[in-house]
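One protein chain omitted, others in place.
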């Protein structure tokens, strides 16, 4: 295994955090820190029956790669895995996974959070709500907090 | 399951991150974010054959609980699990696990990192090195960076 | 740039309001910047008027790269038009 390894996947299938973590850490003794973030679909008090994620094929992957490349430049990260799903996702199911590994915890934490912050505002994905009351017309609004979160890295 | 759940364990046995995550998230649809940190034993270029972790029984648990309570007060965290091992740990093996769940990612990330930063300097654990050259007398020095990391939360 | 045959792609509620996911158009010669393109599209018909009612919030990508509203369009093969992103 090389000393730096970046994986970016955009897929409709679910993923297994334990499998992805093992791919980054198995057989290695130089990694001291693994920071992981997973984003789940919320049911919003049972008002939602599902989220439908639309994406821009090609650009979704390349935007995430731009973010991971920047993270690898900024911090001494050994491995970085980003998986983002599209399609219909039910409450409680996984939407996104970021894993960053490093010798020390600061690089792992910073790397994972940086990727999430930029992915939120730069990667071309859009969430549509399927509501329990039958209304399937509402698209989730972008959050001002997400723009602010990105700004803290500048 | 209650809406806030904190688990603190100090044990010699290994742990399974996937099992611990499922305990916090399974059957729930109100969690949007899961931030996880695991700390692994590094081999330091094969100069180490193991780390031996000594701890102060009782105080180790209560210091971690103090930190988790403070994190739960500071951020809207739904679930928080901290597991810290003691005894002999081989390179590549897991030493510590922190999982924080929340509605949004900022609380999950902040909570997990806060717990790690305070655990590093406040929880009574000490690491002794078993070296490949047979020298088993060296205790790991506390890192100045760890004191600084704690200071960023003040 | 001017008079070039270009693929336009639409996403999310922009796609729903314009009523199609993609189309090919000939970019008029007078259009130079991203904002000029949005304003020109907006006056094409009622669907585009609804989709691009607030052009300042609409995002544009030229050949799959984010562009500012003041950027020159150049001669991309593909122009994407969409609302602020909500992934992650």
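Each chain gets a letter, A, B and C, in the order it is written, and its residues are counted from 1.
Here is the rule we go by: a residue touches a chain if its C-beta (ideal position, glycine included) is under 8 Å from a C-beta of that chain, and two chains touch if they have at least 3 such contacts.
Since the structure is predicted, the reported quantities are computational estimates derived from the model, not experimental observations.
J.: Write out, one label after another, the shown chains that touch the chain missing from the document.
T.: Spelled out, the missing chain touches these shown chains: B.
J.: For the full complex, which residue in B:88, B:103 or B:128 touches the chain that was left out?
T.: That would be B:128, which touches the missing chain.
J.: Any idea which of B:8, B:34 or B:119 touches the chain not displayed?
T.: Considering all chains, including the one not shown, the answer is B:119.
J.: At which residues does chain B meet the chain that is not included here?
T.: 39, 53-56, 58-60, 62-63, 84, 95-96, 116, 119-128, 139-143, 146
We take it that only the chains that are shown with their structure count from here on.
J.: Can you compute the centre-to-centre distance for chain A and chain B, using the mean CA position of each chain? Integer Å is fine.
T.: 23
J.: Can you compute the centre-to-centre distance for chain A and chain C, using the mean CA position of each chain? Integer Å is fine.
T.: Comparing mean C-alpha positions, chain C is 27 Å from chain A.
J.: Name the residues of chain B that each touch 2 or more other chains.
T.: 105
J.: For chain C, which residues are shared contacts with two or more other chains?
T.: If we look for residues of chain C contacting two or more partner chains, we find 88.
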